[in-house]
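What you see is the complex with one protein chain gone and the rest in place.
Lettered A, B and C in written order, each chain numbered from 1.
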Amino acid sequence: MSAVATAGAVPSLWTLGAEELQAPKIEYGQLSPTIIVLGAAVIGIVLEAFLPRKLRYGAQLVLSALGLTSAFAAVLALALTGHGSSKAAVAGMGAIAVDGPALFLQGTILLVGLVSVFVFAERRLEPRAHAARSLVDSFAAQPASVPGGEGEREATKAGWTTTEVYPLLLFAVGGMLIFPAANDLLTLFIALEVFSLPLYLLCALARRRRLLSQEAAVKYFLLGAFSSAFLLFGAALLYGYAGTFGYSGIARVVANADRATSTVLAETTGSDALLLIGGAMVIMGLLFKVGAVPFHMWTPDVYQGAPTPVTGFMAAATKVAAFGALLRLLYVVLPGLRWDWRPVMWGVAILTMLAGAVVAITQTDIKRLLAYSSIAHAGFLLAGVIATSRDGVSSVLFYLGAYSFVTLGAFAVVTLVRDAGGEATHLSKWAGLGRRSPLLAGVFAIFLLAFAGIPLTSGFSGKFAVFKAAAEGGAGALVVVGVIASAIAAFFYIRVIVLMFFSEPRADGPTVAVPSVWTTSAITIGVLVTVVLGVAPQYFLDLASQAGVFVR
Amino acid sequence: MSFPLLTVTAALPAVGAIATAAVPAAKKSAAKWLALTVSTATLALAVAVLVRFDPGGARYQLTESRPWIKDFGVRYEVGVDGIAAVLIALTALLVPFIIGAAWHDADEVEPSRPNRRWRPTQGFFALMLAVEAMVILSFAATDVFLFYILFEAMLIPMYFLIGGFGDRAHAAGEEEGAKQRSYAAVKFLLYNLVGGLIMLAAVVGLFVVTSDQLGEGTFSLQQITEARADGGFQLDTNIERLLFLGFFFAFAVKAPLWPLHTWLPNAMGESTAPVAVLITAVVDKVGTFAMLRFCLGLFPEASEWATPVVIALALVSILYGALLAVGQRDMKRLIAYASISHFGFIILGIFAMTSQGQSGATLYMVFHGVSTAALMLVAGFLISRRGSRLIADYGGVQKVAPVLAGTFLIGGLATLSLPGLAPFISEFLVLVGTFSRYPVAGIVATSGIVLAALYVLLMYQRTMTGPVEKPEVRAIPDLRVRELAVVAPLIALLIFFGVYPKSLTDIVNPAVEHTMSDVQKKDPKPDHPVADKRWFDYKPVDDHAGGDHK
Amino acid sequence: MESLIGLLVGFPLLGAAVLLCGGKRLEKTGHWLGVVLAGASFVLGAVLFFDMLGKSADERALHQHLFSWVPVESFQADVAFQLDQLAMTFVLLITGVGTLIHIYSVGYMEHDERRRRFFGYLNLFLAAMLLLVLADNYLLLYVGWEGVGLASYLLIGFWQHKPSAAVAAKKAFLVNRVGDAGLAIAIFLMFTTFGSFAFAPVLSNATEAGEGKLTAIGLMLLLAACGKSAQVPLQSWLGDAMEGPTPVSALIHAATMVTAGVYLITRSGAIFNAAPDAQTVVVVVGAVTLLYGAIVGCAKDDIKKALAGSTMSQIGYMVLAAGLGPIGYAFAIMHLVTHGFFKAGLFLGAGSVMHGMNDEVDMRRYGGLRKYMPVTFVTFGLGYLAIIGFPGLSGFFSKDQIIEAAFAKGGTQGWILGAVTLLGAAITAYYMTRVMLMTFFGEERWRGQANEPHPHESPKSMTIPMIVLAFGSVFAGGLFKIGESFVHWLEPVTQFEHGHSPLSAPVVTGATVVTMLIGVGAAWLQYGRRPVPAEAPRGSLLTRAARRDLLQDDLNHVALVLPGEYLTRGLVYVDNKVVDGAVNGTAAAFGGLSGRTRRLQNGFVRSYAVSMFGGAAILVAATLLMRAV
Partner (left out) sequence: MSPVNYVYLAALLFTIGAVGVLIRRNAIVVFMCVELMLNAANLTLVAFSRIHGNLDGQIMAFFVMVVAAAEVVVGLAIIVMLYRSRHSASVDDASLMKL
C-alpha cells in the first residue's frame, strides 16, 4: 500500500461520520426553471399512465406549454432581478451556475422548446386514420411495433399516437437547461445524459419511414454513448489532475493557485498530460454534440432519419446547450490553457466550416442539406468561441439565438411539403414549389437567406457579430476562412432557391399541406425572429452582451 | 431635425413595392400603374433632392443620422454630395422608363387564369421598386455598414428579376432558355455574393481598426474622414491595403471589371431588356460609385498603391469588352460587353485621380445609364417583335420600322460617344483626365473609341440595313406610342446633356474636389500654362506675332 | 454682328431637327425647307462677309461666346465661335456649294421616297461642317469633326437596302474614327502642355512649348486630317463612299468635308510652323496621296470612283501645300476653294450622266453622250478644263502656285516635291481626259445592252447648279489671283511668305502646261484614237493593282481585319473557356471535392466511430504537441 493508504485518514463512505453530514443547501428559486420543467416532465409521465388515451394529447400539450412558459417566466424573473449580472452566483452546492450566459441560453432553449412543442402538436398533416376519427401527428402509432407488421397496422387503424413525446421533450429540455449551467463535471455529464437519452428515443419515433428513423436512433445512440464515454473518461482524468470536479476548483489548480498547499496535487499535476488529455477528451465530447468536424458524422444521418419536428428541436436546442457548455468549459475551466486549446480549436473550426459547406454542395435531400449547413454554422460559432473575449461570448450567444429560430422555422417548413410517402424531402421534388405555393417558398427562402447570411436577416447579424469578435480576438484568418465558407455555402442555399422558383413544377410534385395554427405559429415566430434580429438587432445584442460574463 | 428627404425618397419606392405586391391578382394593370406612379413620384422627390442640394454648401447635405446597431458601431447615416445626388437622380429617372418599357414583360409568365397566390406581374414591378429603393438608399448611405447591407440585399430582388422574368426569346427553346436563365441568375448572385462576402471580411476589419484607434468602432464615413484629417486615425499600410482589396474586390465584381465580368453578359442576355437596363444602368453603378466613395475615401493611400494595377485592369476591360462585343452574335450580350468596356472607362476615370477623370467618371455613370437604357430598351422592343436575340436573324429593319431603327441608331451613337450626345462629354473628360496623369493609358484607352464605333455600327449594319429578306422581319411593326414615349425622353436627355453638361458638372465638381482632397492629389500642371484659357482674354491672333516670320 | 454667327449653324440645325423629327407631314414640302434654310445660312454668310470686308484686316475676326460648355477645374471648354477670314472662306464655300447641291438634290432625289430624310441629313451635315469651321476651340471643332463624319455615314449609307452602301458607310465612319482618335489625343496633348485647347491661347503660345511636344501634337493632328481628308494611309474609305447618292459625293466627298483636314492643318499652322518634322511628314503624306489618288483615278472605270481618286489626289496637293508652311497655306486654301467648285461641278455632272443612263456608273458603257446631254457636257467640260489646269481657268491658278511653292521649299526636298507635283499634274490631265473621252466621245457603247438606257438631259433644278458651279470653275481662280487678293485676305490668319523657287515662275508655269498637255495627249492616244473596249482589258500589273486601289484594302484586310477577326474570335473563346472556365472550373472543383468528401459518409456507424476516435486521438495529440512545442 502506498503512503496515502497508510496515512489512516482515508475518508470513505463507510468511515464518514454522520455528524459531518451537512444538509445540502439548494437555492430553489434560482434553480426554478429547471425544476419546473423536470417537474412537468414527471407529471407528464404520470398523466401518461393514468389518463385515458383520448385525453392524453390535450393534457400533455397543455402541460408542456404551461411548463415551458412558466419556466421561461422564471428565467425572465431571475434575469430581471439581476441574477444574470450582479447577483450571478453558483447554486446547488457548486453544481449549477446561475449567471448571464446560463440564463440567456436557458431562455433560448425554453423558447425553442416551446416552439418545438407547437411543431410536435401539429395534427393536420398526416391523413386521418380511417377507422378512428382521431387526428394523428408525425410520431409513430406504436413505436414498439415492427415496421410494416401487424401490430403497426392495428395501432395505426386504432389511431393511436405516441403522446410520450411531450414528457420526453420536457426531459430533454430539462437536461439542456442544466447543461450550459453545469458548473462541475459531474453535473455536466449527468445533464448530457439527461438530455441525450430522450433525444435518442425521440429519433426513433417517426410515423413514416420508420426504418430510417430507427437507424437514426441506433446511430445516434451508439455514437452518443461512445462520445459520452470519452467525455466521462476525460472528466475522470481532469479529476485525477485537480482532485475536484468543480469548474472553479479545476481552474484554480490550472492557474497554479492550490498546488503548493497539497502534496498530492503536486504529484498529480507534475505532468500536464492528465490535464491536457482530459481536457481534450471533454472538449471532444462537447464537440460531438455541437457537430464539429471530425465528430460530425452522425449529424446528417440523424437529422435525416429523425422525425422532422424532432430534427428541428434537436438541431436548434442541442446546439444551444452544447455551445453553452463548451463556452463555460473553455472560459471558466480552461482559460489558463488558452494557448493550448486555441490552435487546436482553430483547426477544428476551419475544418468544420469548410467541410460542412463543401459537402453540402452535392446533397440531394433537404434535411441532409440542412444538417450539413448546421455543421458549417457550428464552424462559424466556433470562430466566435475562439475569440476568447466577452464579445466572443456574447456574439456566440446572439448567434445561437438567431440561428436556432431559423433552424426551427426551416424544419417546420420541411414538415409541410408532402407527397404520398409523407414528407417529400428529396430536393428534386421541391422544384417549382415557388409557383405552387409562393408564400411557403418565400418563407423558406427567407430562412435560406438567413442561413446564407444575407443582410437584413438574423443570420447576417449573427455572422457579423461572430466575425467581428473573432477579428478583434486576433483571429482574422478565421474570418477569411469563414467568409470563403460562407461563399461556398451560399451556393447550395441558392441552389434550393433556384429549384423552388425557377424550375418548372413536376407533375408528381408534392403538395403543400395546410397546417394548423400550431405549425403556422411556429413558422411565423421563426420568420419574425429572423427579420427582427436582422433589421433591429440592437436590443438583443445588448441582452447578449450583458449576458456575456460567466460566474466563476 | 428637418424633413428627412433622402429617407422618404428611398422609402417611397419601398412602400410602393409592398403596395404593388399586395394588389389582387385580377388587377394586373392596376399594379403596373401603381408602380409607374410610385416611380414617377420618386423621380419628383429625387428632383427635389437635386434642387435642395446646394453645390456650394457642405460636402454632405440633407444628412440624417440616428443610431441603429450600437454594438456594431452602425448608424443610420445618410447624406448626399454632388456625386450621390446626381446618381440618385439617375436612378429615379430611369426606373419609370424601365417600368414603362417593361409594361408587358411579365404578361408571358402570368398563369392562364388569375391565381391568388401566383401573381407574377405584381411581383415583377414590386421587385423593381424594391431594387430602386435599395439603390437610392445605397447612394445616400454615408455609413459603410448601411451601404454594405444594401449592397448585398439588393442582390436578392435583382436575382429574382433575372431568374424569374427572363427573356423568352431564346434560340434553343423554352426549356433550354429556362436553364440558361437560372444559370445566369445564379451566376449573378454567386459572383456578387462572393464579392460581398469578401467585402464583409473587410468591413469587419474596418470595425476592428476603427475601434482600435478611435476607441469605438464606427462605420461613419464622415467620422473616419475627419479623424484621419486630424491625424487620429492612421492605418498600418498593410492593413489598409488588405482592407482596400476586400472592398475593391466587391466593387470590381459589381462594376464589373475584367476578369470578374463574366456574369454580366449572362445576366443581361437572359433577362428582359428593361431588367438588363436595371442591372447595368442602375445597380452596377453602385459598384463604381462605391469605388469613388469608399475605396478612395477610406483608403486613399492603398488606392494610390493599387492604381497601376487597377488602371491596367481598366484598360484591359475597355479593349477586351469592346473586342468581345465585336465578336458577339447576340444583341444583348453585345450591349453587355459594350457596358464592360464602358465600365472600364469609368474605373479608369476614378483611378486617374484627376478632377477631369473623376468628374468624367461620375458623368459617365449617369450618361452611360441613359445611353445604355436607350439602346437596350430599343433592342428589347426589337427582340420582342421578332422573338430572337441573334443579330443574324435581322436585316433591313430600317426599311420596315424606320423610327425604331432611328432610335436604335441614336442609342448606338450615344454608346460610341458621338460628340453632341452626352456620353461624349464624360468619355472625353475621362480620357483627358487619364492622359494628363498617365499618357500611355490615355492613348490606349482612346483606341477604345475606334472599337466602340466598330461594334455599334456592325450591329446596326447587320440588323437594320440591307434588303429585307426574312418574312419575320417584314412583319415587324414600328415603335408604338408607349415605346416611343419611353425612348424619346431618353434621347432628348442625351442631346440635352451633350449640349449643356454644365448643369451636372456644377453639382459634381465640388464633390470631386472633396474626393481629390481625400486622396491628397492635385491635378497635374500643364507644362507651359497659358495665362488664361478663355478666348475673350485674347486679342485676335496678331498677324506679326506668328513667330518664325523671317 | 457677332451674335449672328451662331445662326449660321442654327439654320441648318433647325432644318435637320425639323426634317428628321417632323414625320410624314413634311414629305411633300420638306426638301424646300432644307433648301431655304441652307440658303438662309448662305445669305447670312454673305452678309457677314460684306460686313467683314468693310473692316480693316486686323478687326475682321469676330467672336461669339454662347455658353460655358464643359467646365471641370482647369479644363474649360466653351461653346464659342470664331469667325475670321479663314472661317469665312469656308462658310461661303460650304453654304454656297451646299445650297446649290440642295437645289440639285431636289431634282436628283425626286423619286426617292425618303427624300425628306435626305434633306434632313444634308442640313445636318451643313450644321456640323459650319460648326467645324466656326469653332473657337479644338473640342468644339471635334464635335463638328465627328458631326460631319456622322452626316457622311448617314448619307453614304443612305440607300441602306444596298449592303454595299451600308458597308461603305460603316467603313467610312470607322476609318474616320481612327483619325478622330488622333484629334482627341492632340487635344489631350494641348491640354497637358498648355492647359487649354482653345485656338487663341494655344496657337499664340505655341512656340513656348518644346518641339517634341509640338511635333507630337502636329502628327496627331495630321492623323486626324488623314482620316477626314482620305490621305494615305487612311484613304481607303473614300472610294467606297461613292456608294452614296451623287449630290453627297459632290458636297461631302469632294467640295467640303474631305477638305476639313486641310482646314485643320492650316488652322493649326502655328503648331506646324514650330514643328518642322511634323511638317515634313505632312508634305510626304500629301505627295504620296497625290500620286496614289492620281494612279487609282487612272484605272477606275466607275466614273465616280475615278473622280474620287482625283479628289484624293487634289487634296494631296492641298495637304502638300499646307505642309509647306506659310508659303503654302494660302495656296492650299485657294486650291481648296477652286477645287470645291470644279470637283462639285464634275460630280454633279457625273450625277447628271448617271441620271440619264439608268444609274449606270461604268464609263465603258457610256460614250458619245455629248449629243444627248449638252448642258452636262459643257459644264462637265469646263470643270474638266479647270481641274487639269488649263490656263486661265481656276485650277490653273491654284495648282500652278502650289507647284511653284513646292519648288520653293528649297533643296533636294523642293526638287522632289516639284517633280511629284508636276507628275501629278500630268497624271491628272491623263485620267480626266480619259473620263471625258470615255463618257462624252467615242462610240455609243450603251447601245444594244440588255436594258438600253435613253440618255437625256437632266431637269433644270439639276442643270442650274451645274452651270453656277461651272462659272465658279472658270472664274474663281482668276478672281483670287488678281492682285493676290486671296492671299492678302487670308494673311492675317495664316501668315504668308513668298517662296523663293529655284525656277522662275514662268518656267514653272510652262512646265505645268507642258506636262498637262503630255497627259492629255497620252489619254487621247489611248482612248480617243482607238475605240474603248466595253469590257475592261486585263491590263498591266500596275493597272490591275490600281483598280484595286493599289491593294490598299487587301493590305488592310491582311494587316488589320484578319488579325482583328482572329483576335476577336480568340477572345470570345478565351472569355468562354478561360475566364469563365476558371470560375466554372472552381465551382466544378468544389463540386468534385464535395462528391469525394461525402463518400466518407458511408452510412456505417463503425466508420463514424473510427472518425471520432481518430479525431479524438488527433485532438489529444495536437494538444500535447502544442504544449511540447
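The rule we apply is simple: a residue touches a chain if its C-beta (ideal position, glycine included) is under 8 Å from a C-beta of that chain, and two chains touch if they have at least 3 such contacts.
Given the structure is predicted, the values throughout are model-derived calculations rather than measurements.
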| item | value |
| --- | --- |
| Missing chain: touched chains present in the view | A, C |
| Option touching the unshown chain, where A:A225, A:A255 or A:L528 are the choices | A:A225 |
| Hidden-chain contact residue, picked from the options C:I518, C:V572, C:A609 or C:L624 | C:A609 |
| Residue among A:F189, A:Y247 or A:F295 touching the omitted chain | A:F189 |
| Candidate in contact with the missing chain, chosen from A:S116, A:Q214, A:T352 or A:T530 | A:Q214 |
| Residue of A:Y57, A:F72, A:Y239 or A:F447 touching the missing chain in the full complex | A:Y239 |
| In chain C, positions touching the absent partner | 598-599, 601-606, 609-610, 613 |
| For chain A, the residues touching the chain missing from this view | 1-2, 4-5, 7, 9-13, 16, 143-144, 146-148, 185-186, 189-190, 193, 197, 200-201, 204, 210-212, 214-219, 221-222, 225-226, 229-230, 232-233, 235-237, 239-240, 243-245, 264-265, 267-268, 300-301, 304-305 |
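Please note the rule applied: only the chains that are shown with their structure count from here on.
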| item | value |
| --- | --- |
| Chain whose average C-alpha position is farthest from chain B's own | A |
| Chain closest to the middle, measuring from C-alpha centroids that were averaged per chain | B |
| Mean-CA-position distance for chain C and chain B (Å) | 36 |
| Length of the line joining the C-alpha centres of chain A and chain B, rounded to whole Å | 46 |
| Residues of chain B engaged with two or more neighbouring chains | 190 |
| Touching two or more other chains - residues of chain C | 587 |
| Residue numbers on chain B that touch chain A, as the complex places them | 67-72, 117-118, 123, 148-150, 152-153, 155-156, 159-160, 163-164, 178, 181-182, 185-186, 189-190, 193-194, 197-198, 200-201, 203-205, 207-208, 211, 217 |
| In the complex with chain B, residue positions of chain C that touch it | 20, 57-58, 61, 63, 65, 67-76, 78-80, 82, 84, 136-137, 139, 142-143, 145-147, 150, 153, 157, 160-163, 165-167, 169-170, 173-174, 177-178, 180-181, 184-185, 187-189, 191-196, 198-210, 213, 269-270, 273-274, 326, 491-493, 495, 497, 564, 567-569, 571-572, 575, 579-580, 582-583, 587 |
| Chain A contact footprint on chain C (complex, rising order) | 587, 590-591, 593-595, 597-598, 600-601, 603, 605, 607-609, 611-612, 614-616, 618-620, 622-624, 626-627 |
